[in-house]
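The structure that follows is given in the form of structure tokens.
Shown here: the complex without one of its protein chains, the others still in place.
Residue numbering begins at 1 within each chain, and the chains themselves are lettered A, B and C in the order written.
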Amino acid sequence: MLIANRGEIALRVIRACREMGLATVAVYSDADRGALHVPHADEAYRLGPAPAAESYLRGDLILEIARRSGTDAIHPGYGFLSENADFAEACAVAGVTFIGPPASAMRVLGSKTKARQAADAAGMPRVPGSVTGLADAEEAVRVAAGIGYPVMLKAAAGGGGKGMRAVFGAAELPAAFAAASSEAERSFGSGEVYLEKLIERPRHIEIQLMADEHGGCVYLGERECSVQRRHQKVIEEAPSAVVGEELRRRMGAAAARLALSAGYVNAGTVEFLVDAAENFYFLEMNTRLQVEHPVTELVTGLDLVHMQLRVAMGEPLAIAQEDIVLRGHAIECRIYAEDPENNFFPSPGLITRLVQPGGPGIREDCAVYEGWRVPLDYDPMLSKLVAFAPTREMAIDRMLRALDEYVIGGIKTNIGLFRRILMDEDFRSARIDTGYLERLLAEGTALPQKAVLEDVVALAAALFSASTKSEAVVAEVAVESRWAVAGRREGLRL
Amino acid sequence: MLIANRGEIALRVIRACREMGLATVAVYSDADRGALHVPHADEAYRLGPAPAAESYLRGDLILEIARRSGTDAIHPGYGFLSENADFAEACAVAGVTFIGPPASAMRVLGSKTKARQAADAAGMPRVPGSVTGLADAEEAVRVAAGIGYPVMLKAAAGGGGKGMRAVFGAAELPAAFAAASSEAERSFGSGEVYLEKLIERPRHIEIQLMADEHGGCVYLGERECSVQRRHQKVIEEAPSAVVGEELRRRMGAAAARLALSAGYVNAGTVEFLVDAAENFYFLEMNTRLQVEHPVTELVTGLDLVHMQLRVAMGEPLAIAQEDIVLRGHAIECRIYAEDPENNFFPSPGLITRLVQPGGPGIREDCAVYEGWRVPLDYDPMLSKLVAFAPTREMAIDRMLRALDEYVIGGIKTNIGLFRRILMDEDFRSARIDTGYLERLLAEGTALPQKAVLEDVVALAAALFSASTKSEAVVAEVAVESRWAVAGRREGLRL
Amino acid sequence: MTVWLDVGGKKVRVSLPGSREGVVAAEVDGRALTADVRMLRPGVMSLVVEGRQYRCVLDGDGVVIDGRRFGFEVEDPRSLQGRRGAGAGTDGPRAVKAPMPGRVVRILVKAGDEVGQGQGLVVIEAMKMQNELKSPKAGRVAKVAVAVDDTVGSGDVLVVVE
Partner (left out) sequence: MTVWLDVGGKKVRVSLPGSREGVVAAEVDGRALTADVRMLRPGVMSLVVEGRQYRCVLDGDGVVIDGRRFGFEVEDPRSLQGRRGAGAGTDGPRAVKAPMPGRVVRILVKAGDEVGQGQGLVVIEAMKMQNELKSPKAGRVAKVAVAVDDTVGSGDVLVVVE
């Protein structure tokens, strides 16, 4: 099994393969020779320079490595080539199993505009908007006028908030169109964007699907991902506090119907907006494993990557819809290298200190370590910290406990932001929608914090300072290279 | 909340308290100032010198610290004072809530001999043997003659295999009696031992109970702990591969009946032997939280420590028997500082390297860290590594994957032993009983291992050796104290 | 040994005895403070002061306690200069610097443009995200120091607004 990805998802897939007795082949860019997915693999091959376009997006190189290493299957993870139908097709041509849907299903459901047509055909409710990509800003203005502002611009090929812009009036539209299109082009290799009506205070709720090659398809409950910043998911949870059995069944059945209509196979997610009246609107389908899949694993007791691999081996699903029962509550925090005090700018760099949380109910999908330099070439996600507990309230309190234990030194992270969200009364009461976090940030209220005696802080600082020299040695050794340090010392001795 | 314990269980309880918003008070012996339960607590107090008799067994000191810190509840963990009825009573007198059963119930069910009387009264099947403690070796010989060899000597006050001896004939009995009695005296403060018939190839299966103060009592399924060495549990799992719904219900109901008959409250475990014909025999009751409680938590989705605390606050159980459903399979490996190549002698000392496993389905309850010196004063358990997966086979393979990731350097551990057990055909087919592991060890077959090229090993060793000097600096710094190192350097400079 | 510190803008003097592990009798600005000190591993320390336990983690020029980071600076008592000059006022020219390494994607202004406070000046792409840098004040663009597709380092001046 070749894992055509990096970071925590590559490590997560490698672990699943090991558990199933499958040999693993890692690939890495020049920025990632020291990344943690490499030392967990049985084989490892260099792809190319750091930029993704020259490494993780090079399907041709990846297939060449698959051939060279005698690998007959490729797991694409998420991002990079995971939703690239041409790559899926190239795999098929090369006789290599692509762990994901067939290229045909990906083409129908992976493009947002085509998926909307398929959704219409399957009788699925969706948000009013353009079904096809917009030719230019003029067309955008025309369509927007038809459905009424506010509207949302979206990349046809993309996800993760990239190439998205909310537009509140015609005057802003041309600039927003250019920005969204350029970002889409850069991120997904296609500048195609479309627009749709902006639903007021919607919740983002999605259904996880798993389909086999024999027409079997189950839904594994929902995830709520309403806590977003700039259309990027920040916190995900399962189940949603507002989805009951009946709504879950309706959304699940609709999602499965759509997948089956396109001959979908393997893991996929159908995203919906849900309004205050519990109406749900089809948003898009993600034709891959998602970042936030762990919360579904924790509440269903299943392992989605194992299921993906078994489905790809041609096995029928081992579980029926009626056997899937949600239990407990899971919350995931996406921990990013970014600076919440400075407009959330990415904060790559050296992790000089890492104290990770643990204990009951805490799962961390993470591929960073003390001494690792977070490269600036990729997504700045450091870790997915997940808390599971019998109830939502306990899961929140468990996550707060884990965040208190967590220290990442040397770079800025959004850990403090999570503490603030999880202590916020609206979040704790599940009064959230996709605009919730932006409003909370606009409030700018300081987080109530435990008092720490000033004298104790001063003493701790003094004690650490008094040991700075030996500290510096340790940091150097941990970080750069011991060879280099040894050499330098020998040099000094001369 | 004062946690009258050390190591992983103290840390586990502290984490639960934090999640419930309770302030935590840690206590530590002189050997444990650097132990990991201390830096996770809000307050920390020294108890006394390293020996348990002068620290963790000093109920008077612990109550004094509780008074001084204004604490109104004590969690005893397992071992130490957890099954000491006098201490529970002293807590009650001092107005401090003891997180466990009332002293009266502990006196009835905690003593193995009294518990056997209670079991007889509750009509519970049990293994033939002496109901009361044996006065001396002569009485032991007489009783053993009555029930027939082989017989098992057991400590009345104890657990964990301490003070236990299997005896196959009258000639061995006096020496075994002396050894068991002395070990019991040393471990539990009481040399009282009793004996019972040895069941051939029994499985050790136990029922987890949780009872509230309002007459509510539920059983949380069973754990199988048949993999033992010298009567010490080595691997525990839930559920048992041989317990079906009906047997579970019968064993669970019998266990709950016993607990209720003695006015039992809080977490407790009823241990049974189960023979090949699915007959179960009452063995003893442990009136505390057990080491292996995590496997129950993983398959029930519940948190036993949270439940303990809520019960102790007087709350009724929040869950009914019919709501308790087992899902998936969990396996726990008790990782010990001991040398399997040298008769499993304890191997305390400095942990010079620690690479811990992680990823989906892996929980580690552990309180050691790189640079920690495992003291020789206490039980040598380093960590409880637990794997959860949808099926037993997947859980075994997941555990094997985690063990492959795990490296503990500087001391000997039994990690290799687990690899051997988990790859053994009998274990994988659940053909296990309490003698299984001793038989496997007697076989002495080598474990099939992956081939590693000799030249690669030599190269790795050479590369590490080439950096020995800077390595040594790091080890020193990590371990002893940076102040000491800095001082030494300054000394060298003079 | 005495350490002069600036902790969150406040000057503090800490006197430490020779032994700095175990029970340490220190003084903070002359106030006695006895702590039980234990280094767990480099950069991670447990302090117990009057029963209260603090897990302290060193993070560069800060110490993290209970999830809060307290920045500090060690000051050289022999230096009379103190801190560097009070810094540029809000009235003078203000340089907009790159907050992190990245690549210049778009430049939204040119030298001589009048800009309002909060108006976008330059768009930088880093870690696959485009970030618009805004003007810190109303004024006139004195200089645009970069061009589209330039790679910039953290702290590089991008635009000067006067």
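For this structure, a couple of remarks:
Heads up, the rule we're going with is that a residue touches a chain if its C-beta (ideal position, glycine included) is under 8 Å from a C-beta of that chain, and two chains touch if they have at least 3 such contacts.
This is a predicted model, so every value here is computed, not measured.
For the chain excluded from display, the touched partners among the shown chains of the whole complex are A, B.
Among B:Ala171, B:Ala276 or B:Leu459, only B:Leu459 touches the chain that is left out of the view. For the chain left out of this panel, the touching residue among A:Ile3, A:Ala16 or A:Val38 is A:Val38. Per the touch definition above, the residue from B:Glu271, B:Glu284 or B:Asp377 contacting the chain not shown is B:Asp377. Interface residues of chain A with the unshown chain, by the touch rule above, are 26, 33-34, 36, 38-46, 68-69, 369-372, 477-478, 481-484. Take chain B: the residues that touch the chain left off the picture are 162, 179, 182-183, 186-187, 337, 339, 342-343, 345-348, 352-353, 355, 376-380, 403-404, 407, 409-410, 415-416, 419, 449-450, 452-468, 470-471, 474.
One rule holds in what follows: only the chains that are shown with their structure count from here on.
Centres computed as Cα averages put chain A at a distance of 30 Å from chain C. Spacing of chain A relative to chain B, judged by their CA centroids, is 38 angstrom. Residues of chain C found to touch two or more other chains are 20, 39, 42, 44.
With touch defined as above, residues shared between interfaces to two or more other chains in chain B number as follows: 40, 477-478, 482-483.
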